[in-house]
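Contents: one structure, followed by commentary.
Only one protein chain is missing from this complex, and each of the others stays in its spot.
Letters A, B and C name the chains as they come in the text, with residue numbers starting at 1 for each one.
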Amino acid sequence: MIDLTVDIGRLRLKNPVLTASGTCGYGREYAHILDLNQLGGIMVKGTSLVPWAGNPAPRVVETPAGMLNAIGLQNPGLDYFLHTELPWLRQFDTAVVVNIAAHQIEEYAELARRLDNAAGVAALEVNISCPNVRQGGLSFGSDPLTAHRVTAAVRQATSLPVIVKLTPNVTDIAALARAVAEAGADAVSLINTLLGMVIDVRARRPALGNIVGGLSGPAIRPVAVRMVWEVAGAVSIPVIGMGGITCAEDALQFLMAGASAVAIGTATFANPRAPFEVMKGMAAFLQEEGFTAVSDIIGLARRGIA
Amino acid sequence: MIDLTVDIGRLRLKNPVLTASGTCGYGREYAHILDLNQLGGIMVKGTSLVPWAGNPAPRVVETPAGMLNAIGLQNPGLDYFLHTELPWLRQFDTAVVVNIAAHQIEEYAELARRLDNAAGVAALEVNISCPNVRQGGLSFGSDPLTAHRVTAAVRQATSLPVIVKLTPNVTDIAALARAVAEAGADAVSLINTLLGMVIDVRARRPALGNIVGGLSGPAIRPVAVRMVWEVAGAVSIPVIGMGGITCAEDALQFLMAGASAVAIGTATFANPRAPFEVMKGMAAFLQEEGFTAVSDIIGLARRGIA
Amino acid sequence: MTWQQCQAVISRRSELPHGHILLGLKAPPVAARARPGQFLHVRCGGDGWPLLRRPFSLAGILPAEGEVELLVRRVGKGTAWLASQPVGQVLDVLGPLGNGFPRPWQKQKQGDLLGVAGGVGVAPLVPALLEAARTGWDVGLLLGAQDAPGLLLVERLRASGIDVSTCTEDGSYGRQGLVTELLAERLPGASLVFACGPPGMLRVVREMTTAVECYFSLEERMACGVGACLGCACQSGDGYHLVCRDGPVFSAREVQL
Partner (left out) sequence: MTWQQCQAVISRRSELPHGHILLGLKAPPVAARARPGQFLHVRCGGDGWPLLRRPFSLAGILPAEGEVELLVRRVGKGTAWLASQPVGQVLDVLGPLGNGFPRPWQKQKQGDLLGVAGGVGVAPLVPALLEAARTGWDVGLLLGAQDAPGLLLVERLRASGIDVSTCTEDGSYGRQGLVTELLAERLPGASLVFACGPPGMLRVVREMTTAVECYFSLEERMACGVGACLGCACQSGDGYHLVCRDGPVFSAREVQL
């Protein structure tokens, strides 16, 4: 038996495979086909204080080995989550990580406060890729100072483990990671989507209703692995890696780069059992290669390098 | 007949399709199969003052819809270029754009000075993604101030059109574009490669000898189109777009986003005639859709938006 | 009750005009529970390429045979791949997905159902029209296409007692003109209208059917197909609906086109 448990700060996961925020809803859609009890955790859809309507259609478009989405963080709001989704999620023996989204620092703090005592919440994931209304729509995550402030505000408002989710659309993601680590984050998760766009040349306009969207899927995996590598070398808090993982081998790249856990996003759309298969394949790899615990391979590719 | 000519500042191209730097060498390898006379221009391999040896193997690895390269700007140096490659290139009726690479600002200026009077050079493309040795290896292109300085130094040293090639690994590429435009660039080209890495999980180490490499190919196209869109909205100098173009439709996305010309890179490896086919396909599209000049579609998708 | 991920084997295939293809799929779990108007989300291609599944309406539901049918129009790489697969090929499908059409014929003995379709838009209507006709409803279909070969499945529907009127834009078969011109004439007799086709056509249908119950089968770009990604939004009076979960069938009045 391989020991698959990993620790994300104070949070122990039964295995290092989670579902990525926004790609598995609140778990319901796939629950009959993907046993959530088998997963390390589920990172739920980004949730805001009040319901958000989201962006106009089209919201998704396929790209080579990837997709763009511009959902616009449509979600039913915190109250709905607390009263309808969270009670349902409690039936599962898996870590429920609540991804929180906001347009102002005080909203992040308020979300954290209200989730603090909610039974069944294992940790918060703070999506700092959201546009900051006070800074003209610039993402909170694109500036270390702002990222620090958001993290500190959330940190103060909750005793739950705080995972800060970093955006890849920055010059120096390691600096961002250091800033949020200093502000008290228990872990970082990365990467969120890369900003991209597609133009429909027959229609002569952007293919997405929102013009730009977030690129995810296998196409971005090399960027994600590189950023996990950089961040794992820059901070001592645990890293949750994601971006284009489709199979165990992909996930192992992130672990060997220094991630303590991984999340599966876009791949689930094509293969609803992908998170489960990644977990199984990871165990099989470890067995084959003679490891006894998944923790033995975290950062393995860094040996003798960084 | 469709009018395919485009103007990149003072530089008139017979059509908007060039080969991207580093993917077509100095033109020799493909010249017998890809008629360089048919192209708007050739952007030659990044060239430095003295020969550069490049990085250890492996230097390339395939990724989903893309590839990583870590060539390390291996090149035979300026003298060799001037004495051996440039005279050969002069036989072609196409714009020869010399991509210059350096580790210090003075080297960029020196390259520009020495190329200023070289017959057959149509323009310079300044690769500011190179690591700046004085700033601990940070790329010249990751900071607007440094980018401004490099551009100004090159601008002073030459009367040739100066195209500054921007790196996508930044938070705000529009700010970079503004900085180099202010410093006197005649045009910008983008995008250079996205930093990425792959880990060989069986070998338990990075797949590239250099650990990280540059991601190119269709995978990055949505990022490239988005950045061209942003930059074309931020500066009034012309933009040359590139990143993952494989066919006319891909190229048209860049033109409609606001680019005045495009360059074909990675696609040439799979299809050596790709630049030619893009040019032909572009003309066919324009004909079909009732345009008379390629300049009519530059920025077309921005109408009513930005 | 809910959808399955299952393996569907291509049991037959026939080439139809203009690059359309009709596929028979052996997929008993899907065939057993599918309702007219639902769709399948099909993995097209192998080894992760193309990345996303492609949605196709059920153009035939044959529970006794354990089969369903898809009518596929080749428009890009996914459909080109699907259309070129041989009999015996195993497909990875999710389904049945979506809500399906209302089926008043299950309660009401009599009624007049009128289908309105453009081109391949006939696909989701077929099982609904056939089912209504079997229960004794009067069923008509107004089908429009570019030209005569584009009028798909007409013989099959006529053979099942459905009154099909056709029109073509080039006048090569049936009346020359748009299907909505036919609708102006035929609408008075109808108690229920189902329509599928390009947005422009649906807009006209909506304007014409203010006095009669009317449902549309809509299309939108999809990622998950199951309501998890919120990618397939369509605007309604109060916020967004999801085409994959709340649709693809919507009351003509509840959605904006």
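Going forward, contacts are C-beta pairs under 8 Å (C-beta built on N, C-alpha and C of every residue); 3 or more make two chains touch, one makes a residue touch a chain.
Please read all numbers here as calculations on a predicted model, not as lab measurements.
Visitor: Which residue, A:G27, A:P64 or A:P272, contacts the hidden chain when the whole complex is considered?
Guide: A:P64
Visitor: Please identify which residue in B:N69, B:N99 or B:T158 touches the non-displayed chain.
Guide: B:N69
Visitor: Pick from B:T94, B:N127, B:N192 or B:T268: which residue touches the chain that isn't shown?
Guide: Final answer for the missing-chain contact: B:T268.
Visitor: By the contact definition given up top, give the residues of chain B that touch the hidden chain.
Guide: 22-25, 29-30, 32-33, 45, 53-62, 65-67, 69, 71, 74, 217-218, 246, 266, 268-270, 272-273
Visitor: Could you please point out the chain C residues that touch the chain left off the display?
Guide: On the side of chain C, residues 47, 49, 77 touch the unshown chain.
The criterion applied here is as follows: only the chains that are shown with their structure count from here on.
Visitor: Could you find the chain whose CA centre sits the greatest distance from that of chain C?
Guide: Checked the centroid distances; the maximum from chain C is B.
Visitor: How many Å are there between the centre of chain A and the centre of chain C, using C-alpha atoms for each centre?
Guide: 36
Visitor: Where the CA atoms of chain B average out and where those of chain C average out, how many Å apart are those spots?
Guide: Each chain's C-alpha centroid was found; their separation is 47 Å.
Visitor: Using the touch definition from the top, which residues of chain C touch two or more other chains?
Guide: 48
Visitor: Among the residues of chain A, pick out those that touch two or more other chains and give their numbers.
Guide: 65-66, 217-218 - these are the residues of chain A that touch more than one other chain.
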